[in-house]
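Comments concern the structure below.
One chain of protein is taken out of this complex; the other chains stay put.
After this line comes chain A, so read on.
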Amino acid sequence: MTRWNEDILLSVERMSMRFGGLLAVDDLSFNVGKGDITALIGPNGAGKTTVFNCITGFYKPTAGRITAHTLEGEKFLLERMDDFRIPKQAKVARTFQNIRLFGGMTVLENLMVGQHNPLMKASKFTFGGILGLSSYKEAEKQAIELAKYWMEKTGLTYRADDAAADLPYGEQRKLEIARAMCTRPKLLCLDEPAAGLNPRESEELNALLLHIRAEEDTGILLIEHDMNVVMEISDHIVVLDYGEKIADGTPEEVRNDPKVIAAYLGVSDEDVENVEQQIEQDVTGSGETEAPK
């Protein structure tokens, strides 16, 4: 039931993020399990993207701890790392709500940039690369293979030499995911990957994410508003509202949680007490919707 609390990939512990007088994230704790697709949902302004920004080093959280666990059992405290070390060492990659590709570079080059670190090492900081060392050629060949693999998975092979900025929106989204996967991450954070996709593209995205979970040994943490996507593919859902966690569980549990329903649909004034009572009963009754603090 709570697999994600046992085989942990990322744990966020008592994290708060304050911007001046605004408490964007308030004492948030949750775990992301290995091999799970974890969805972070909540109404607009609930603090989801702030959580992402803290995990990937954009912001330093005001309080709390974020730990990434690698498969080898190493631990990295993300809030203390330089931002470029987070993908390099802790193996956390992310995409953005508004696409941030390198528009002037080709699709292939975008994917190669994602593999900068292994290539840099193999080229002995470029000197070997210029001289044409065989180890560098080998590394470059492998990098191109990996890029090809992800182009194939995202159906972008025919676009390999086109500038990324010339791609249609849906393909740009896929390219962002492919590029993130080229860093060989252990945790992939996706900020609204389905936003702006048509139903067919959205379906392809689901297939891609399920493929990543099944084949790549990569956990996924995603922010998504499209409930069809969330309910269909995620194993574990964390619900935020006003920076606080209001639910944490399987899609089934979360779907039926009255707090979640109240947060999403709103409650009329007369119903507030009813709902609160119900929540009270629910918490004391099953005690499972709320993860132990």
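In this section, a residue touches a chain if its C-beta (ideal position, glycine included) is under 8 Å from a C-beta of that chain, and two chains touch if they have at least 3 such contacts; residues count from 1.
Assume contacts and distances are computed from a predicted model.
Per UniProt, the protein behind the absent chain is "Branched-chain amino acid ABC transporter permease"; the candidates were "Molybdopterin converting factor subunit 1", "Zinc protease", "Protein SCO1/2" or "Branched-chain amino acid ABC transporter permease".
Across the entire complex, the residue among A:Arg14, A:Lys60 or A:Arg100 in touch with the chain not shown is A:Arg100.
Only one of A:Leu119, A:Leu156 or A:Leu175 touches the chain withheld from this view, namely A:Leu119. Only one of A:Glu13, A:Glu109 or A:Glu232 touches the chain withheld from this view, namely A:Glu109. Of the options A:Arg179, A:Arg213, A:Lys245 or A:Lys259, the residue whose C-beta touches the omitted chain is A:Arg179.
Between the chain not shown and the residues A:Phe19, A:Phe84, A:Tyr169 or A:Tyr264, the one that touches is A:Phe84. Think of the hidden chain as still there; on chain A it touches residues 56-58, 83-88, 93-94, 96, 100, 102-105, 109, 112-117, 119-120, 123, 125-126, 129-130, 179-180, 183.
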